[in-house]
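The other protein chains are all here in position, but one chain of the complex has been omitted.
Let's look at subunit A:
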């Protein structure tokens, strides 16, 4: 086993290397990888062959699990969550998983309830409502697609 000293995301112990790293939401990674794919395609004549598996799997993953379909929504999410004194890691987990209730949010990010945080249930609730607003206004595209599928199968 590698000698990781007590890394534990639930306690926000990420190790020295990642303490200063910027955490990225799936939506943000999706935008970054799209741009990189364009770059790669411009540079080589045979882009499909050149994409390493890691890149391809990551791209598929973030496309599938990004809950916000456009860059503005992604930016708004980060902006809204930034107002609430969250650690980068917590911000991204909440942005990725979009919990609907305070209970769920605390289960996803146990460190929210650390003593001395000063984050009471009301504040968390407000955060989640703000998040839900963006989700509903941006993911209508996704919803339409689902409806479209449903209608086609009738």
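The rule is short, and it goes like this: a contact is a pair of C-beta atoms (placed from the backbone, for glycine too) under 8 Å apart; a residue touches a chain by one contact, two chains touch by 3 or more; residues count from 1.
The criterion applied here is as follows: contacts and distances are computed from a predicted model.
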Which of "50S ribosomal protein L21, chloroplastic", "Gamma-secretase subunit APH-1", "UPK3B protein" or "DNA-directed RNA polymerase subunit" matches, in UniProt, the chain that is not displayed: "DNA-directed RNA polymerase subunit"
Given A:8, A:85 or A:129, the one touching the chain that is not displayed: A:8
Missing-partner contacts on subunit A, residue numbers: 1-2, 4, 7-11, 14, 17-18, 20-26, 28-29, 32-33, 36, 52-55, 57-58, 61-62, 64-65, 89, 92-93, 96-97, 99, 103-104, 107-108, 153
